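Below is one structure, written out as structure tokens; comments come after it.
One protein chain omitted, others in place.
Letters A and B mark the chains in the order given here, with residues in each chain numbered from 1 onward.
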Amino acid sequence: MANVLVLAEQSRGRLRKPSLAPLTAGRELARRTGGALTALVMGHGAGSAAEELAAHGVTVQLADAPVLEHPLAEAHAAALAEVATASAATWIVAPATAYGKDVVPRAAVALGAAMATDVLALAGEGSEVLLRRPMWAGNVLAEVELATPVKAFTVRPTEFAAAAQAPGGSVVPVAVHVDPARVRARFVALHEVKSERPELGDARVVVAGGRGTKGDFGPITALADDLGAAVGASRAAVDAGWVPNDWQVGQTGKVVAPDLYVAAGISGAIQHVAGMKGSRVIVAINKDADAPVFQIADYGLVADLFQAVPELRSKIAGG
Amino acid sequence: MAARLFKGAEYLITEATKDDVFVPERFTEEQRQIADTAEQFAVSEARPAEALLERHEPGVAAALMRKAGDAGLLMIDAPEEYGGLALDKATSMLAAEKLSSAGSFSVSYAAHTGIGTLPLVYYGTPAQKEKYLPKLVSGEWAAAYCLTEPDAGSDAMGGKATATLSPDGKHYLIEGTKQFITNGSFASLFTVFAKVDRKHFTAFLVERDFPGVTVGPEEKKLGIRGSSTTSVIFENARVPVENVLGEIGKGHKIAFNVLNVGRFKLGAAVTGAAKHALGAGAAYANARRQFGVSIGKFGAIREKVADLTAEIFAAESLIYRLAGLIDDRIATLPKGGDGYYDAYQQGIEEYAIECAIAKVFCSEVLADVVDEVVQIHGGYGFIQEYPAEKYYRDERINRIFEGTNEINRLLVTGTILRRALKGDLPLQREAMKAMEALMTPSLDELDPSIPFAAEKATLANLKSAFLALSGAAVQRFMEKLKDEQEVLLALSDVAIQIFAIESAVLRAEKISGDLHDAARADVAAAVKAHTFAGVEKVATAARRAAFYVAEGDTLAVLLAGVRRFTKYDASGLLEAKRRLADATLERERYPF
Partner (left out) sequence: MKILVTVKRVEDPESKIKVRPDGLGIVTDGVNYKLNPFDEIAVEEGLRLREQHGGEVIVAAIGGDPAITELRAALAMGADRAVLVRLAGGAPPDPLVASALLKAVVEEEKPDLVLLGKQAVDDDQNQTGQMLAGRLGWPQATFASKQESLESEAEQKRLPGVARAADGASVRVAREVDGGLEVLELPLPAVVTVDLRLNKPRFASLPGIMKAKKKPVREVAAASLDVPLAPGVVVRRLLEPPKRKGGVKVQDVAELWKKLHEEAKVL
């Protein structure tokens, strides 16, 4: 019997989407261990977030208290540990968001729990659960066992399907006894950064254009903005004066390794490829089916970027 | 500390062991940290400025020099009393090697810290050092060295610049033009060579702001375009008498001694550049696909990668062995005191031959590497978007400046013969022994329990070949030998290759015990490939020398001897080269 407690994240009363991934992971886990599954939402005035989560068919413990208004680790970790103990939870699962990564380790140490970060999948057999997670910047995948009585892990939100809505859920208020005097950090402000484009060097997504744009980078920058991505370019585009020098991706420009690299209208000369081959996923869109870029692309689409990119944008927008 | 102190060129006579060589694998933690700093500086400060430097954007090079000063990179060879760290030559070479990835700035750095600063360090009076050294060490002032003139390159002493004492005896007025001066556009201190009374070759410390000093425009160059190269014109330039460096009429001592240091540092710098070029070639070979496969899988490419890797291994072994020789000798000098730098320079001068060898061998390794890296890139090697063509253009000057490779080759054998004549090297005795060995068949079996037995046996024979040929050359030409340049050049080629082969073999032996199996096999492969190539070069040069110096029976004996003494069993060569190529291609960089 190994109960599972899923930590969800809310912001201003709204459930944050990444929370649905640990719910999926938690369900799979509970199925394998035979334990009961509940979720936890913490905050102040977070009831609506708890309802939102409960609409996915899970019992949601709601810890609502002024001390939990801001996601301060001292408060949330203490509350999480208290609820986990009260729930006889053996497993704590949370999203690997800034919140999850900040709070869960502190709770884990209070529970003497070993913890695995950024889990990609559950492995092992039956109730012997191993966790698959990246190490050495993703160059190695590890299957780890957590050898303490209580165990904790965060999941990479993109790796587990978001749990679907389902009946049968409910919200159960729970009291937590977090002493405000022992929460010494003070929230000062949250500055929401305008979605300014990220730096090419450390963007998670890069959209790059080349000769195929014929000088019109409109579709490229629009797609980048949709994805919160950085914009890159091939040397041809830079040399033609269509875009600034520091947009150049390549061995003599910038070397990037984002999660996703979209090369639109780029033929894929070695110099350019050298600058992006470390990307986790490479998408190429090019009219020329024989363009060398298709050899390295994980997904290649032979199409006119002026048609394909707008179409992709509408798919992203939810079309 | 090596087991014993070898004299210059003694390697040709005495068998050296692994305990006699310093190897890069034995760098101390501090040396590695300094190497890291040099590399980080090159990559994060200097390299990004390359485009600006190539446009000769004002202020950029000077700012970099100051940053290098802040990092302490200009302190290595300077004395502690004036803000330096007085570190050993191994460290100095290591920094030069790691800074090679700084592109054009590495040339400015080398000129500043080497020929720009060392004359002052070695020959300056306390007052001169006090006045100028701290500024050079901090990078506040950049230094330049003005020896070459439009009509005086290799014949440095043939310069026409003059220095005339003013009537009041307080100034020298320098008149003349100096050419190809590195750092010309932003240096504040020039070490200028001029003849007093049209005959006494003398060095002067000249500030940029002294009246009569004009700097010409930037030369448009084939390569190292980001380094400043200008003429410097002196028209009645007023230099206070206090700024005479060293003694009047003894300027040539300064010029020649400082060149030794410049040579071994160049050897280190080009070795670093060769490593980078090789990495670029390997990365391209892996990425470029033809016939459905990356070209790094084809033997034609792998052979190149293997040969270049082996050559660089030898170059690297050679320069740090030389560092060890110099450092060990300098370590025996009592620190401080008036004669310290005199003795210091003599310590370096002892290895003038090896310094010249380092310059020639390593610069020619770089030449091979950049040429083949262009070739590996195919058509793209010709296109500026790819790094190969810049390596190719930037390399060329290394075989020309710091003494052309021809001059340096002549120096190798010329100096050996001079020392033999003075009785410093028992050349004649050894030559006779070699001649006898030549004529005595030997049936020695190789002892397989000795590491690198085949290479060592061959080395001993190569040395005998050199000695026998040298002896024959002396016998034929006597004191006129110094004018038979073709002969000297051929003999030098033999001497140079021997030093390189031996350095690689001894390093391999020294480090093999510490390596795991795969690495040990890679090192052995490098030794085999390089020894084979080196022995072939010795054979060719030795045969050439034989034809140059002998005829009839003597010639027949010499040729037979060369044939015997240049035997090397390179069985397993193909497998070794393939292994070596893999080591480099897998890592996309020099693997050692």
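The rule is simple: contacts are C-beta pairs under 8 Å (C-beta built on N, C-alpha and C of every residue); 3 or more make two chains touch, one makes a residue touch a chain.
These numbers were taken from a predicted model, which means no experiment stands behind them.
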item	value
Among A:Gly13, A:Gly57 or A:Pro105, residue touching the chain not depicted	A:Pro105
Residue among A:Ala30, A:Leu72, A:Leu122 or A:Ile220 touching the omitted chain	A:Leu72
Sole contact to the chain not displayed, among A:Ala2, A:Val249 or A:Ile282	A:Ile282
Residue numbers in subunit A that touch the chain omitted from display	16, 72-74, 77, 97-99, 101-110, 112-118, 124, 130, 134-148, 158-159, 182-193, 196, 199, 202, 205, 227, 259-260, 280-283, 294-303, 308, 311-312, 315-316
Subunit B, residues in touch with the chain not shown (by the definition above)	29-30, 33-34, 36-37, 40-41, 44, 70-73, 75-76, 85, 87, 516, 518-519, 586-587, 591
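Going forward, only the chains that are shown with their structure count from here on.
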item	value
Complex contacts: residues of subunit B adjacent to subunit A	283-284, 287-289, 380, 385-387
Subunit B-touching residues of subunit A, taken from the complex the two chains share	235, 250-252, 270-271, 273-274, 277, 295
